[in-house]
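Excluded from the complex is one protein chain; the other protein chains are retained at their positions.
Here is chain A:
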Amino acid sequence: MKLLVCVSKTPETTAKIAFTDGDTQFDATGVQFIMNPYDEWYALVRALELKEAQGGSVTVINVGPASNDTIIRKALAIGADEAVRVDAEPSSSMFVAQQIAAYAKKEGFDAVFLGKETIDYNGSEVGAMVAELMEAPFVSYASHMEMDGDTATITRDIEGGSETVEVKAPFVLSAAKGLAEQRIANMRGIMMAKRKPLKVEAPVEADDLAVAVHYELPPKKGDVKLIDPEDMDELVRLLHEEAKAI
């Protein structure tokens, strides 16, 4: 199978989040970046498992500037065979999806894997858009998948349970927890990654369609109020009037 895995770069989970330019831009100063865990731990590893079991190849794709090469190399170190970076700012989900779909169509992949969301903007959009642009089926939140010939049986998380669907290649899958288990790059893999191809492609013409105009941080958590366990009335009053929870 010829598999394409989309990997994106996200701020490290403990990074301090701030915005600049009148709250219209993310402030990357001093922020450490990682590969989006859903891409790395689940999408990439499941693709590698399939390749190991059935043969084929795994290509990773990222839309972004040259500074993203570290996470791309990491994906190669974990085991991907080759990588492509579309040299452009990932300005919106639609822009990114158009780049990925264009590449996927050009190269004829059997399946495109990506994480169910990025842990920064939580869009969950790119997968569906890529599928639409490729005119391929899309299965989201996959927590289990098996391939038999060109048919994939995929279990996906739904509210309170799971659903199992069947699709024929080519298809697009977004990965949730459970699809695979995180793999740690070893030193040999890191050295091999240095010799694996990382192609840089020019972006295709694409629009943004939706543009972020304003960011806001959640309100700071207030102080905890301790209430005498005997005083149920006060608890109910506060939950009702201040927390507006009941």
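Keep in mind that, in the parts below, a contact is a pair of C-beta atoms (placed from the backbone, for glycine too) under 8 Å apart; a residue touches a chain by one contact, two chains touch by 3 or more; residues count from 1.
Everything below uses one rule, namely that contacts and distances are computed from a predicted model.
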Protein that the absent chain corresponds to, by UniProt name, given "Protein-methionine-sulfoxide reductase catalytic subunit MsrP", "glutaryl-CoA dehydrogenase (ETF)", "Putative ABC transport system ATP-binding protein" or "Phenylacetic acid degradation protein": "glutaryl-CoA dehydrogenase (ETF)"
Residue in contact with the excluded chain [from A:77, A:175 or A:206]: A:77
Hidden partner chain, touching residue among A:88, A:119, A:165 or A:185: A:185
Sole contact to the chain not displayed, among A:69, A:157 or A:201: A:69
Residue ranges of chain A at the interface with the undisplayed chain: 12, 14, 32, 34, 69-70, 73-74, 77, 182, 184-191, 193-194
